[in-house]
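Here the complex is missing one protein chain, while the rest keep their positions.
Order of writing sets the chain letters: A and B. Residues in each chain are counted from 1.
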Amino acid sequence: MITENRIAGNRSFIAGVLCLGILLFSSVASPVSGAPLSEDSEACLDCHVAVTPGIAAGWKKGRMARVTPDAAMKKPPSERRISVKKPSEKTAKVVVGCAECHTMNPEKHKDTFDHNGYSVHVVVTPGDCAQCHPVEVEQYGGNLMSHAYGNLQGNSLYRSLADATNGLQTFEDMKITHAKSDPQMDADACLYCHGTKVQVKGLKTRDTPDGEMDFPVLTGWPNRGVGRINPDGTKGSCTACHTRHGFSMAMARKPYTCSECHKGPDVPAYKVYSVSKHGNVFAALGSRWNYDAVPWILGKDFTAPTCAVCHISKVVTDEGDVLAERTHRMSGRLPLRLFGLIYAHPSPISPDTTVIRNAQGLPLPTELTGAPASKYLIDPKEQAKRQKTMEKICLACHGREWVDGHFTRLNKTVQYANDMTLTATKIMLSAWEKGFAKGLAQKDSLFNEAIEKMWVEQWLFYANTTRLASAMTGADYGVFANGRWFMSKNIQDMLDWLKLRIKYEEMSKKP
Amino acid sequence: MITENRIAGNRSFIAGVLCLGILLFSSVASPVSGAPLSEDSEACLDCHVAVTPGIAAGWKKGRMARVTPDAAMKKPPSERRISVKKPSEKTAKVVVGCAECHTMNPEKHKDTFDHNGYSVHVVVTPGDCAQCHPVEVEQYGGNLMSHAYGNLQGNSLYRSLADATNGLQTFEDMKITHAKSDPQMDADACLYCHGTKVQVKGLKTRDTPDGEMDFPVLTGWPNRGVGRINPDGTKGSCTACHTRHGFSMAMARKPYTCSECHKGPDVPAYKVYSVSKHGNVFAALGSRWNYDAVPWILGKDFTAPTCAVCHISKVVTDEGDVLAERTHRMSGRLPLRLFGLIYAHPSPISPDTTVIRNAQGLPLPTELTGAPASKYLIDPKEQAKRQKTMEKICLACHGREWVDGHFTRLNKTVQYANDMTLTATKIMLSAWEKGFAKGLAQKDSLFNEAIEKMWVEQWLFYANTTRLASAMTGADYGVFANGRWFMSKNIQDMLDWLKLRIKYEEMSKKP
Partner (left out) sequence: MITENRIAGNRSFIAGVLCLGILLFSSVASPVSGAPLSEDSEACLDCHVAVTPGIAAGWKKGRMARVTPDAAMKKPPSERRISVKKPSEKTAKVVVGCAECHTMNPEKHKDTFDHNGYSVHVVVTPGDCAQCHPVEVEQYGGNLMSHAYGNLQGNSLYRSLADATNGLQTFEDMKITHAKSDPQMDADACLYCHGTKVQVKGLKTRDTPDGEMDFPVLTGWPNRGVGRINPDGTKGSCTACHTRHGFSMAMARKPYTCSECHKGPDVPAYKVYSVSKHGNVFAALGSRWNYDAVPWILGKDFTAPTCAVCHISKVVTDEGDVLAERTHRMSGRLPLRLFGLIYAHPSPISPDTTVIRNAQGLPLPTELTGAPASKYLIDPKEQAKRQKTMEKICLACHGREWVDGHFTRLNKTVQYANDMTLTATKIMLSAWEKGFAKGLAQKDSLFNEAIEKMWVEQWLFYANTTRLASAMTGADYGVFANGRWFMSKNIQDMLDWLKLRIKYEEMSKKP
């Protein structure tokens, strides 16, 4: 919490008085719904309707602007959107306005600052959202995504991949010098999705339409990455998927939200989905579906899965049978991590993957040759449990023979893609061994030379794409669109590269 | 047909009795429309509403659940969605429910099995759909797509491309060993779109919520490829485009359906469309169009073409003029096959392309140097006829000068792309000749070495993309997005590769 009690400029002070004016001692009707708005939020809106009109208007369109926690509790449990057992008395009877979130837990927020007499913080966090949604926040804390910052930044190998990707390369005297990446570059790249570390670096006085005011200076800002480290010490950003300030459930249930971070060649889940039968049904008929319903009824509200259906949402039948319980620990439905690092492997036990070490001592979930670091990965029993959870959703629309056939193929493809990665790895190990590139033995980065980058594409782009294409039946991406074709071609290119250098070597040794 | 008469477990038997119960001797009202549902379908639904709720709900949303063939016949011919002259008496007076399709022609279906006393088959086929849609099924039988399985699997060259793409490569002692692809790998890749061969391999007993039951074991399952070989001997899968179990015409008329198989770099029709003016109009205004209307009226129901408009649908004007007759033999509107194998060429005469041999004896529609294997391809007269059919649709919205200008450019681009392919081919032939790679003369695969894979990309990705971009005016894909830029660059890369090896060769021969 920022404790410096700076004296606001006169203009600011007067503006504050004008804004807050007579609103101090009562709640008023929400401008949207007639439901009560807290006096604090009313005060915020009084200025911010003009200062940040888009934010105010976005909020007004959402459910938070219309429903008080007390009203939300009156629904039967199966229709509730909040998971708190009993809303806090302080906020239960007003709609969720600006102040309800931006002034919550001021003592925990290092970004709290004095704003017209209010202790406001900029960065709303899972810790704040937990006021009404504690179950989701707790689940999410067990989700890999909530650790996305540390799992990248605290892993020396992944960090060296980030440096080799984002760091400046300069060329002088026929040599490339590799600089490390800098925080701004990382924030604009990897950490956009993984999340930044948001820290307060003092206050800054700014001229505003209402005079001079003080605002906290934040590092790593802006950011809404899934593993953001927040000024209150919490991890993640609910707005990564539940976009401010409407926080629409419909939006989170549509695949576009996931596509923000799952579309690139390293993890093209959205692209694969878009050419799958599921994605096709969504694209063609999805405009007629109901994405706001709670509970979400399969067949009635939607007729094919979006990402959320299989990975997150509570899904029920028209008869009320529960096909899947809602979870914000998405890995709970995933027996395997298809996203190869470097090979596909059973999902990690802990969402904090920095604890993992393979037999070689590397912070990787498998050996360089593919064997899993099993101690850190879920066991077959847990895998089977997760598999069953997922299958229950499949079986709502597909026969057992269909589902079994699908997963048999997926497992075959996972093995195949791992085997092709092993082939590429052996070629690279051979290049290291023969001195054509510098690798582990020379304590050099694994990711900074031409042949190494070919190898990275083998698993990060092509094997990943092929596996995802198999898992979500977007076969186009399993063949010519970064799929098997590229795995097979890349191996030939790597071999070609290696053989040419071996021939050269042999020739240069001729007397 | 599976004839083993296994004794179902007791629980299963009782469940069957409970399910079928009193429903045996009358038809009942459809749960959807009030129109009569057959007693057999009612029996199916009785359990399957709970067992596969998504399928039941999807079916309920479709037209099949609401309209009996008799009712469908009452519409004037121009508004009919069925093409049978007189519906079969057996099914004319009930809506098209589960049993109507899944118990049709049991004697033809090798996948027929006893299911609670019914002779049910899993795989519904064009042979079944022909009951009401015989014209479409017949047309489709003349369509290249219906032969997509055999045209790939029965062509030794294409098959070797599939093996070089999907087969496992292993690396030992500085050598790559190429394995053939296996059926599961193919089913997960090429055959997802081309179709698998679905065969019955006996029965398997499974535990179900209603006790033990027997189900057929199927190879190549699941699959919905356009050229699927079915257990009743028919070819194709209507659900490739008319997705089960709503079988929505609207869906088939939207480009997303085509994109399932026509989006990859080998045949990026959807991507090209999406950056064309036509695709732009569809994306921006298409949510206001009527995709369900029969007949489909240009200008009223839609204002720009989707894939179906140009290639499949019956299109009429508001005055009732017919611009194009409906066809499920899509090649009927295509004078050229732009999809280069290896060069663009006149469309093949027979949908079974395994009969084709070029002068060299290879199963290709052109020589390796581009000359067409004319004997197997449509003649100029047939080309002109197809061209005219297509142009009639263009001319509804474009002047003659516009249309002529467009096709002049397309023909120029087709020639250009063929010429650039020839250049790449000559470089590869030179590499073979000089011993830098093994090709036809060595009876080696044409597709398994680095230089060969560069050559494949020249025609399969870049020339194809450029031609499609020209045909559908998605110019972005004709220049920098896998278009001319990549053709021009790939030729330089191939030349670079070749020249380096020639220099090396010369040097190694120096005394």
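As a working rule, a contact is a pair of C-beta atoms (placed from the backbone, for glycine too) under 8 Å apart; a residue touches a chain by one contact, two chains touch by 3 or more.
From a predicted model like this one, the values you see are computed outputs, not experimental measurements.
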> Of the listed residues B:M213, B:C238 or B:V275, which contacts the missing chain in the full complex?
Replying inline: B:V275
> Looking at the whole complex, which of A:A50, A:V355 or A:A441 touches the chain that is not displayed?
Replying inline: A:A50
> Among A:Y273, A:F461 or A:Y477, which one is in touch with the chain left out?
Replying inline: A:F461
>> Can you say which of A:C190, A:I297 or A:A344 touches the chain missing from this structure?
In response: A:C190
> In terms of residues, what is the contact footprint of the unshown chain on subunit B?
Replying inline: 274-277, 279-281, 283-285, 287, 298-300, 303, 317-319, 321, 395-402, 405-406, 408-410, 412-413, 416, 419-420, 423, 426-427, 430, 470, 473, 475-481, 483-485, 488-489, 491-493, 495-496, 498-500, 502-504, 507
> Which parts of subunit A are in contact with the chain that was left out?
Replying inline: 49-50, 52-58, 60-61, 122, 164-172, 174, 176, 182, 184-185, 187-190, 192-193, 206, 208, 215-218, 221-222, 224, 243, 246, 248, 250-251, 254, 256-257, 259-261, 263-266, 287, 448-451, 453, 460-461, 500-501, 504, 507-508
